[in-house]
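A single protein chain has been removed from this complex, and every other one stays in its place.
Chain naming follows the written order as A and B, and within any one chain the residues start at number 1.
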Amino acid sequence: MKLGILINEGPYQHQASDTALQYVKAAIKKGHEIYRVFFYNDGVNNATKLSSPPQDDRNITKEWSMLAKDHGIDLVVCVAAAQRRGILDKDEAKRNGKDADNLEEGFRISGLGQLVEAGIQSDRLITFGD
Amino acid sequence: MSMLHTVNKSPFENSTVLSCISLCSKNSSILFIEDAVISVMKSTKFTDVINNSLKDFKIYALKPDLEARGLSLDNVIEGVKVVGYEEFVDLTTEHDSVQSWL
Partner (left out) sequence: MSEQAIIKKFMYVNRKSPYGTIYALESLEVVLITAAFDQDVSLVFTDDGVYQLMKNQNTEGIGMKNFSATYSALGDYEVKKVYIDKESLEERGLSLSDLQELVWEDEDEDYAEKSLINLVSRSELSEIMNNQDVVLSF
């Protein structure tokens, strides 16, 4: 089946992103297709490459990034939610006159329409949040 | 249509568990994850609510979340099915739609 995932909470503060990671790994193992993972609300904070957790803790951003690399999963960050919270790719940084960008590899920034599209195209849309 | 409801809040924290139960239609299933797994333990003030709900719905709880919180599987209310992440995936695909109560 085609599964769409929506993540509405940032990493570490809440278990949502961890649960989503475990769910996505299990779904891939079972042969399902992850159509898209969409990051909204504070969920956009999962995409910052500046995150530097202690050595003995999991690196949630890196885990998403590696999943995207290994399985070609489309990780999409909502542009409006990301701008509010300071998550920018090179283009967005330039457009907003900022001197730095922080989007982790494997993520891309796009509009809310990508979430609606995930709802339309996926067989199921599952939300993880607070 | 059958719906899978997921809840992730402790019933001691807020009313989400109760709201979910009150809006679930028959033949629905409820999966308790994260802090909501507290709901399915015996001898709490919510045990009766869960026992009554078992008459109308199938109820599941995520095993890794129970174990992480030191909650003994022996103390899970009878009739509640304890599942792993792979069964969580199966539940989402076996039902027609999923509502995550946030």
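We take it that contacts are C-beta pairs under 8 Å (C-beta built on N, C-alpha and C of every residue); 3 or more make two chains touch, one makes a residue touch a chain.
None of the values given here were measured: they were computed from a predicted structure.
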| item | value |
| --- | --- |
| Residues from chain B at the interface with the omitted partner, ascending | 1, 3, 15-16, 19, 22-25, 28, 97-102 |
| Interface residues of chain A (partner: the chain not displayed) | 6, 8, 40-41, 80-81, 111-113, 115-117, 119-121, 125, 127 |
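Note that in this section only the chains that are shown with their structure count from here on.
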| item | value |
| --- | --- |
| Euclidean distance of C-alpha centroids - chain A vs chain B, Å | 26 |
| Parts of chain B lying in touch with chain A, wherever the complex brings them together | 6, 8, 33-35, 64, 84-86, 88-90, 92-93, 97-98, 100, 102 |
| Chain B contact footprint on chain A (complex, rising order) | 1, 3, 8, 15-16, 19, 22-23, 25-27, 29-30, 32, 123-130 |
